[in-house]
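Only a single protein chain was left out; the remaining protein chains are all shown in position.
Chains here go by letter, A and B, matching the order in which they are written, and residues are numbered from 1 within each.
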Amino acid sequence: MGDRYLALFEDVEHAVEALGELRALGVPEEDLSVISGIPVAEAIMGRPKVANLMARWALPGALLGLAAGVFFTIGTPLMYPIQVGGQPIVSLPPSMVIIYEFTMLGVILATLIGLLAQAELPRWREKVYHPAISHGAIGILFRCDESCFDQVRERLRGLGAFELIPVDRSES
Amino acid sequence: MSTYNQGTDEHRWAMVVDIDKCTGCGACITACYAENNIPVVGEEEIHKGRHMGWVRIERYWEGEYPNVRARFLPIMCQQCGQAPCEPVCPVFATYHSATEHINVQVYNRCVGTRFCANNCPYITRVFNWFDPVFPEPLQEQLNPDVTVRSRGIMEKCTFCIQRIRRVEEDAKAAGRPIEDGEVQPACVQACPTEALVFGDLNDPNSKVARLAESRRAFKLLEDLGTEPAVIYLKGGDAHVV
Partner (left out) sequence: MSSEATMHPDLAHVEQELKAADLLLDRRPREEMNYEVMRAMERISLTWLIVAFFLGGLVFLGLVLAWGYQIKWGLGVAGINRPVFWGVYIANFVFWIGISHAGTLISAILRSVGAEWRRPITRAAEAMTVFALMVAGMYPLIHMGRTWRFYWMLPYPNQRLLWPNFRSPLMWDMMAILTYLTGSLIFLYLPLIPDLAMVRDHSSAKLRKKLFNILSLGWRGTEAEWKHLHVAMAIFTFIIIPVAASVHTIVSWDFAMSNVPGWKSTIFGPYFVVGAIYSGVGALAVVLVMVRKFMGFEYYLREQHLDNIGKIMLTMTFFWTYFWFNGYLTEWYGAETALDFLREFMTYTGPAAPLFYAMLITNIIIPIAILWSRAGRTTPWMISLAGISINIGMYLERYIIVPVTLSRNRFPFSWGHYVPSPVEILISIGSLSMFILLYVLLSRIVPLISVWEVQEGQVMHVIRRVGRTLVPGVIQWHKAE
């Protein structure tokens, strides 16, 4: 346990070094995280890969859309058969269009929901942040107790951390 | 199948148009206007191509002067067995009636996309460009059996379905079959030369069924496979049946 701090760096290399320092001081990986203004691959930062399970969202979305398409093109004419143009009440080729569009709509909506759920957005109340990040700075968010922080402060400053802010002291 | 429809599902209502007999007098058009509450739109609108008549008589010239002859071709909704207008409607406002075997138009379901009208190869559908106007005292002669349509919807020849229904009901009440010639759409009734004949094609003894067998019989744009229920008779100058 301990308090959370946010250290800001100008560039990737120093941030990577800082992560190494923190690890050396015994800060476990799960107490570290990176916030950046552009995407920086986990491998570059030497961080564990973020698991992405988008397929688990997109696939059910596709199936749901497919089911909706089948219901509309095959189900509804069976519920209330109306004969048009001498065509059969149910036929696959003309149904494909609607089935296709609904499947795609399903994937689109499910991907959006999958993104929001996995990235835990929206998070309007989150305060662990610094505006310099969207100016391109790399932020390292870490958790350590007071004795640890005394050791780490100077080293991070030495690595070029231009901001070192205690974020909160109450969170468990 | 409901009791109401019992016995009627065997009908295939059809019309025969003998263009050898047609004089182009236009009585059918007038009768149709009166029977079906069709608004009169005036010269200016007609010039724009917005006449509302459900029947039109196309006039073509045959031969070279002086041996020239006018041909009259009355065209109304062909009541196709496989109607191109039906599948394109997004709201099922037009569909194939399984009991009368004609192509029906549900006025109050229509939203006015006009796709059906484009897709009708016979150009027989008309659109209500404005609200209909029946100046005093014309509203007194409106047919109470037929809806007065509002602006923004399609309409077309119905084979005077209100008359078909009335005969069906009368016959059912009296417990007898419908006789050939009992159903007469307004245009058929008004035709002075009996160029128009209406009846049940499924009854082999009906007049239309016999006329349909004629060597002179043909259908409009038969190659499109629309299976029209209007049969034309044309034999040049040879007046044979």
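By definition in this document, a residue touches a chain if its C-beta (ideal position, glycine included) is under 8 Å from a C-beta of that chain, and two chains touch if they have at least 3 such contacts.
If you're wondering where the values come from, they're calculated on a predicted model, not measured in any experiment.
Visitor: So which of B:R50, B:R166 or B:K234 would be touching the chain we can't see?
Guide: Of the listed residues, the one touching the omitted chain is B:R50.
Visitor: For the chain left out of this view, which of A:M54, A:L92 or A:I165 touches it?
Guide: Selected residue, touching the omitted chain: A:M54.
Visitor: Among B:G81, B:G152 or B:G181, which residue is in contact with the omitted chain in the full complex?
Guide: Only one listed residue reaches the unshown chain, and that is B:G152.
Visitor: What is the set of subunit A residues that contact the non-displayed chain in the whole complex?
Guide: Residues of subunit A in touch with the missing chain: 33-45, 47, 50, 52, 54, 58, 72-73, 76-77, 79-80, 82, 84, 87, 94-95, 97-98, 100-102, 104-105, 107-109, 111-112, 114-116, 118-126, 128-129, 131, 133-136.
Visitor: Tell me where the left-out chain touches subunit B, residue by residue.
Guide: 45, 48-51, 56, 58-60, 73, 75, 84, 87-92, 109-115, 117-123, 125-131, 150-154, 221, 224
FYI, only the chains that are shown with their structure count from here on.
Visitor: Under the definition above, what is the set of subunit B residues touching subunit A in their complex?
Guide: 81-87, 89, 92, 94-96, 98, 227
Visitor: Given the complex with subunit B, which residues does subunit A contribute to the contact?
Guide: Answer in residue numbers: 82-87.
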